[in-house]
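Missing here: one protein chain of the complex. Every other protein chain is in place.
Let's look at chain A:
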Amino acid sequence: MNAAKNNEATELTYRDACREALRDAMSRDERVFLMGEDVGHYGGCYGVSKGLLEEFGPERIRDTPLSENGFTGLGVGAALNGMRPIVEIMTVNFSLLALDQIVNNAALLRHMSGGQFGVPLVIRMATGAGRQLAAQHSHSFEGLYAHIPGLKVLTPATLEDARGMLWTALEDPDPVIIFEHVMLYNMMGTLSADAGALPIDKAAVRREGKDVSLITYGGSLPKALAAAEELSKNGVEAEVVDLRTLRPLDDETILASVRKTRRAVIVDEGWRTGSLSAEISARIMENALWDLDAPVARVCSAEIPIPYSHHLEEAALPQTPDIVAAARGVTG
C-alpha cells in the first residue's frame, strides 16, 4: 500500500503511517538510511519497516548486530560524515544501553566542539506498556530524555504526526528522538493523500473544552480523549492538549489552555516522581498560578517496575477512569 499514490484519504494503522514516513524519507533523500536490530527481512520487531528492505535494499535498511551503544555510535559517525541516519532502537529500555552515545556524545558534540560537529541523527524507539512485555520492555523514559539539553524529543500520538514528524526531524541539524508508543501501532485511522511534514515544536489542542485541560502525550492521548467524552456526558467539557514534542515543551499552548479552563490534569505514563508531569506542573505554578481554580492534578503510572500479568499491568498504568476521576476531582 502506498498512501501517497492515492488521491483520497486512506484507511491505515499508525504503524503504516510510520512506514509511509520512512518510505517517503528514503525516497526523497539518498542520505537517509535505517539501521537497527531486525529491521531488514523481519521488518522490525513492531513491523514498522516491513517491506522496506525489498524496496530500498540492505545498505539502506540495514540489520545490525545486537549492540545499542554500538549502532547508535555508528549513527553519530555516519551523521558526521554527511548522512541522515535513522537509528531504530527496539524498545526504550534498551536505549539505556546507548545512553553514553545519546547523552554524552550526540547531545553535546555541537556545543563542545564550538559548533564544528553537529549530529543530524534521528533515533526512533518503541516505548510504553500494555503489551504484557514486563518491566524490561515496557517503561516510559521520554521524560528522562526530555531532561537533556541538546536533544529534541518527539511523541507522535496520531497518524498525521507519525507520518509527518519524521521528515521534519530528518531536516533538523541536531539529534532528534522519536517515541512510538507500542499501544498506538495498531490504531486505525485515515490519512489524507497529501499528508506530509509537520512542525516539531508545537503542541496541539486535540479537543476544545472550557472546564479542564487534560495535558498528555503519546500512548495516553487516546485515553485522555476517551475520558473527555466520558466527562462530556456529565456536562464537563475537557480540553485535550497533545504535547507532541517534550523538548522543547510548548509552554505557550499549555499555559493558554490552562488559563482558559483554569484547571489542569496532567496524564503521563512515566513515573510521578521527578517526571515530565512534575515539570509541566511546575511551569503552570510559575506562570499561571493565579489563573487556577484548583490544584494541578496528575495521573501517572504506579511507581513500580511495570508488571507482566495483564491485570497488574492495567492497574499500574493511567487508565481512562483514572483520568475521569482526576478531572472530576479538580472540577468539583
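Operating definition for what follows: contacts are C-beta pairs under 8 Å (C-beta built on N, C-alpha and C of every residue); 3 or more make two chains touch, one makes a residue touch a chain; residues count from 1.
By our rule, contacts and distances are computed from a predicted model.
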{"item": "Which of \"NADH-quinone oxidoreductase subunit M\", \"Energy-coupling factor transporter ATP-binding protein EcfA2\", \"2-oxoisovalerate dehydrogenase subunit alpha\" or \"Nitrate reductase-like protein NarX\" matches, in UniProt, the chain that is not displayed", "value": "\"2-oxoisovalerate dehydrogenase subunit alpha\""}
{"item": "Full-complex contact with the absent chain, from A:Gly82, A:Gly235 or A:Gly332", "value": "A:Gly82"}
{"item": "Candidates A:Ile86, A:Leu109 or A:Leu214 - the one touching the absent chain", "value": "A:Leu109"}
{"item": "Positions on chain A contacted by the hidden chain, ascending", "value": "33, 59, 64-65, 67, 69-83, 85, 100-101, 104-105, 109-118, 149-150, 152, 173-174, 201, 248-249, 251"}
